[in-house]
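Sharing a structure below in structure tokens format, with a few things to ask.
One chain of protein is taken out of this complex; the other chains stay put.
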Amino acid sequence: MSRLWERGEPLEATIARFTVGDDPQLDLRLVAYDALGSLAHATMLAEIEVLTHEELTALRRELRQVVDEARRGEFEIALAEEDGHTALENRLTERLGDTGKRIHTGRSRNDQVIACTRLYAREALLRVADELRETSLALLRLATEHRETSVPGYTHTRQAMPSTLGLFFSAWAENLLDAAPWLEVAYQHLNRSPLGSASGYGVALALDRQRVSDLLGFDRVQRNTLAVQNDRGRTEMLVLGTLLGPVLDLSRLATDLIWMSSEALGFIRLADQVTTGSSIMPQKRNPDVLELIRANGARLRARHQEAANLYAGLTAGYHRDLQYTKAPLLAGLEETVDVLRVLRPVLSTLTVDDRRCRESMDRSIGATDAVYRQVAQGRPFREAYKEVAADPEAAVESDPSEGWRARRHLGAPGALDLGELEERATELGEWHRGRQRAVAATWQALLG
Amino acid sequence: MSRLWERGEPLEATIARFTVGDDPQLDLRLVAYDALGSLAHATMLAEIEVLTHEELTALRRELRQVVDEARRGEFEIALAEEDGHTALENRLTERLGDTGKRIHTGRSRNDQVIACTRLYAREALLRVADELRETSLALLRLATEHRETSVPGYTHTRQAMPSTLGLFFSAWAENLLDAAPWLEVAYQHLNRSPLGSASGYGVALALDRQRVSDLLGFDRVQRNTLAVQNDRGRTEMLVLGTLLGPVLDLSRLATDLIWMSSEALGFIRLADQVTTGSSIMPQKRNPDVLELIRANGARLRARHQEAANLYAGLTAGYHRDLQYTKAPLLAGLEETVDVLRVLRPVLSTLTVDDRRCRESMDRSIGATDAVYRQVAQGRPFREAYKEVAADPEAAVESDPSEGWRARRHLGAPGALDLGELEERATELGEWHRGRQRAVAATWQALLG
Amino acid sequence: MSRLWERGEPLEATIARFTVGDDPQLDLRLVAYDALGSLAHATMLAEIEVLTHEELTALRRELRQVVDEARRGEFEIALAEEDGHTALENRLTERLGDTGKRIHTGRSRNDQVIACTRLYAREALLRVADELRETSLALLRLATEHRETSVPGYTHTRQAMPSTLGLFFSAWAENLLDAAPWLEVAYQHLNRSPLGSASGYGVALALDRQRVSDLLGFDRVQRNTLAVQNDRGRTEMLVLGTLLGPVLDLSRLATDLIWMSSEALGFIRLADQVTTGSSIMPQKRNPDVLELIRANGARLRARHQEAANLYAGLTAGYHRDLQYTKAPLLAGLEETVDVLRVLRPVLSTLTVDDRRCRESMDRSIGATDAVYRQVAQGRPFREAYKEVAADPEAAVESDPSEGWRARRHLGAPGALDLGELEERATELGEWHRGRQRAVAATWQALLG
Partner (left out) sequence: MSRLWERGEPLEATIARFTVGDDPQLDLRLVAYDALGSLAHATMLAEIEVLTHEELTALRRELRQVVDEARRGEFEIALAEEDGHTALENRLTERLGDTGKRIHTGRSRNDQVIACTRLYAREALLRVADELRETSLALLRLATEHRETSVPGYTHTRQAMPSTLGLFFSAWAENLLDAAPWLEVAYQHLNRSPLGSASGYGVALALDRQRVSDLLGFDRVQRNTLAVQNDRGRTEMLVLGTLLGPVLDLSRLATDLIWMSSEALGFIRLADQVTTGSSIMPQKRNPDVLELIRANGARLRARHQEAANLYAGLTAGYHRDLQYTKAPLLAGLEETVDVLRVLRPVLSTLTVDDRRCRESMDRSIGATDAVYRQVAQGRPFREAYKEVAADPEAAVESDPSEGWRARRHLGAPGALDLGELEERATELGEWHRGRQRAVAATWQALLG
């Protein structure tokens, strides 16, 4: 019997498969943006009289239809076409003959692929911002609801001081919202028009790069034509690096929730719809959704590394290696949206066991609060610390669980100001809505 | 117009898609191995009288058919089935009723998925070994042919000493062959039977783990049931780590060949079938195949990192995070095969420009040989070095290009021993053939 | 003879060495900031009447002296003290007795170490911004000087279209300046006061966190006390992620310059003071400085990964693992400054060989310009492309080297607008100067 693993593929087929890679599949997400970018380019070409009005009209009709098909998931890329750009060009040429060919005047594959990737990533980033805002609000709702639920606060995986679930959930909400300015700077970095840079050296044609940029709703033109190419891979790395913040936050939060819902802690219970059974152990309910959220932190780090590895060693200008940067970018953006989104049903369906939260506390967890009661009465900290350390149990009152109430300075569990976080979520929402509307208006204007 | 990027997916669908992930697609490669593993398990269950002879006969017939279908690429995994294991179980149950269900006795998804992944990776690793041997031989052929082709030797991207293409090509061949003992130890690590470890704690049934191991051609049983689970992710990382050696070798060699075929150096010319044109620049022939070979070094490092990230933070035993380790393992193995394979037509079709190789040498490249001519006549090295350094051009004879002939110690360009490398390739081939035959015999015996 | 490698160290010593790690050495950079943080904390404690006026006076005197000593490199941390915080506390206690101990009231090691690391990193980041601005200007000077120096433009390591050194150098300047908004957002992320978060749960004392924040020149208080701890490791990763942009830019630029100064290309010559000789080859001048600049891209990626790895798997709150995040942060910041700084003498001393730049061009490099000459006369692009592709040499005029002059749209080599980049450098300089002055004013006010 021959090896199962053997594919028996002829070398030419291997070369073809190898150079094409995953592009046909990946480009299904990009083809609508490619058509939009083409439409803006064609509009400008008509304005500088490289295309006639009739040609533009024909191209607009056809490109609109491609956008529609792509949005409905009906546009297809044949394997032999290798990628979405060829599929698009073939389509236009089939239908419009020479006019279809003429659209490639004044551009190269290099600026074309950068343009549609940025248009895609720009919207994906808006989606990330929106999901992040919603997930922050879900955390804040839990924080509000359990604002006074006493629970051990930990350091070093050891009971440290009495705390609250309110502090816990709003901490992660605050951490998540910290991503907002990073997302905005990533958006600005992305939102620059590469079109007209061609293969990195421009073309001898009076392209109106600013006009194309405006038509596509970019904030500005990325100037130096070679700088545009040098930015490839780097942009992907920087965008993925921005996602690392919130995705690793959720990865850690998932780890917390897995432990908090374990038999040993039992602070929370996960709903059945976000857990799964076992093929061998009849009693099990496994926190698979949370485990996969955690695991996405591991994956995203690898995707970031992949983008960095791919461009780090290259000299200036385009190299084919950069084609591979598309896969980690698209995967990273979509997985980030999923992770942010999938956490919400976990949060909205979990139930808290107040009693176990409170009763799990060792009496000695109140030691620091006992020290500070003395400090508040004027005793030097180190003296009070030593006395309590000698016999913590004795120094602590019988139920230390609400010691957090006396901690009332800014940010402390006894004085949570959730309103400030809601405001930050609102601001992010406003930024998102503004950008979103601008993008929608851009497409409406372009598609007419 | 609504956002193009929006999928409008309901949350339940997101959760389902999120937990299923890429398994249906990935498992198409594993399902034949899953059927083989199931057949061995069933055979043993019949021997310990958990299954009847009739049940085994029915299962064998059905599993053989699954293997056949999977080998022909005809076995299908419906999205709703989530993964290949369920698809296989559904198939058996559909066709055989209760007998189909009974095969899950004495195993868990956990040991089942490890088993089929190892069987797959074992053959993939054999394939890597075979391709590596062939590619080494292709390099040795070039080394033999261009054994006396003078070419500058470089350090620091600077002409260092006259060298030969023979030294260059056989260096990379030797580097590649260094991977052999690593592949063998990876194979041994892989080739241990996990079956019977169940979910990490065994089952209360007199399973004959050794028998299952023998039936599947494993070298031995991986003992401690929990150790089997702890090995998940780690095995993937170690196997991928083994591939890093040869893939980064080829990545660097590709970089060399890209430069050597550039206009500035022109030492070699790449054939048209391994280069591509440009959409904007009519004169271009781009070395895309070599660039993608180079880029696979960047990708494989990310895949290794992904496997490491996924398992590094976990406590003992199974966690769902580990499911994600399948993707980088499968991708890494297949990409390694492709890279090794795709390089060969590049090598077999390249042509060497002897004249440019030789004439590109600056006269001063002979300085070190000039120093050693004096040393050989008894002059102290530092003295000769200083004299030559004062005016290298003067010290060097007019044509230094064959200075390498006088370097004849072991491994030097004047005394290449390619026979030793051919022997190492032969030894690797023997190991590969032996293992290959054993695997084939195993499947033949099992399928009957 | 016993093993050379054996240290014969008793286990207790190994444990002590293991837990102390590199802290004594690393903390030498932090101790001045620790003293400044302590001074602000003490000032606030006096204001809320936890310390008396006399105690504050004594502490201020002593802490000022520590700042002075640390700035002069004279403060010492004994190994037995384990870290800079203990060394500081010991010093204060030695000199001031109980008053020295009292300063630890209302804080924990956890918020203390975060505070001084942020104060350090804040200034390091300003230094990065300043060096980045200067290095951009150095690139712009070269771009201005060689604005009309024709040189091949490359894609795929192949001659693509005629370009200029002006385009090349200003591309990298533009890429570098893209880091500005990222540095600013990193600065904002850093510039939040952690003090008062204690070990993550606050203390039962009416700490005025806003006041401490103001005294240290932080932009705001980082609120939720647990969020502060969750930010540890993450901040380090995000800051290092920000540095990846410019450091990888310079890494790639270094690779370009190494090749451009190689014998084969010879476009530029590196000055002797930035190259080194060889211990064996008398004629060599090696570009070690550029190679090490390149290699710092590889190192910084590992440092980023290290910070990410360290915090990614942890549950909420402090864990000792986080102590290790200090080393990659400090190293990454200092190496970034060095890389930016060390490149400048390379740039300021390099000389350009105009003739080789121009003459290296193959005639066929003019093919795309030839196509566009026809397009400009109304011929369809694909038609012109095909004709030129049939015989590029024939289609190209004898000297294609100044074809870039006809490319005059925004960002093209024929119309470089270096003034816009100078403005961006000026804006960065203004931001830097403003922040710098604010920090200086803060220290002056605090130290009195």
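Side notes on the structure shown:
Chains: A, B and C, in written order; residue numbering restarts at 1 for each.
What we mean here is this: a contact is a pair of C-beta atoms (placed from the backbone, for glycine too) under 8 Å apart; a residue touches a chain by one contact, two chains touch by 3 or more.
All values derive from a computational prediction rather than experimental measurement.
Counted over the whole complex, the shown chains touched by the missing one are A, B, C.
Of the options B:Ala46, B:Ile77, B:Leu216 or B:Leu238, the residue whose C-beta touches the omitted chain is B:Leu238. The chain that is not drawn here is touched, among residues B:Phe18, B:Tyr33, B:Phe267 or B:Trp404, by B:Trp404. Within the whole complex, the absent chain has one touching residue among B:Glu81, B:Glu174 or B:Glu291, and that is B:Glu174.
The hidden chain makes contact, of the residues C:Ile15, C:Ala80, C:Ala206 or C:Ala394, with C:Ile15. Here one chain is not drawn; of B:Tyr120, B:Tyr154 or B:Trp443, the residue touching it is B:Tyr154.
Where subunit A meets the chain that is not shown, the touching residues are 152, 155-161, 258-259, 262-265, 277-278, 280-288, 291, 305, 309, 312-314, 360, 362, 364-365, 367-368, 371, 385-386, 388-389, 392, 395. Looking at subunit C, the residues touching the absent chain are 1-6, 11-12, 14-15, 17-19, 21, 32-33, 67, 70-71, 104, 107-109, 120, 123-124, 126-127, 198-199, 203, 255, 273-274, 276, 278-281, 286-289, 291-292, 294-295, 297-299, 301-303, 305-306, 309-310, 312-313, 319-321, 323-324, 328, 338, 341-342, 344-345, 436, 439-440, 443-444, 447.
With the whole complex as reference, residues 50, 98, 101-102, 104-106, 110, 153-157, 160-163, 167-168, 170-172, 174-175, 178, 181-182, 184-185, 188-189, 196-197, 199-210, 221-231, 234, 237-238, 241, 244-245, 248-249, 251-253, 255-256, 259, 297-298, 301, 305, 308-309, 311-320, 368-369, 372-373, 375-376, 380-382, 403-404, 406-414, 416-417, 420-421 of subunit B touch the missing chain.
Operating definition for what follows: only the chains that are shown with their structure count from here on.
The two chains most heavily joined by C-beta contacts are A-C. The chain with its Cα centre farthest from the Cα centre of subunit B is C. Between subunit A and subunit C, the centres computed from C-alpha atoms are 25 Å apart.
Separating the CA-averaged centres of subunit A and subunit B is a span of 31 Å. The mean-CA centres of subunit B and subunit C are about 36 angstrom from one another, to the nearest whole unit.
Multi-chain contact residues of subunit A (touching two or more other chains) are listed as 104, 199, 203, 255, 297-298, 301, 305, 309, 312-313, 319-320.
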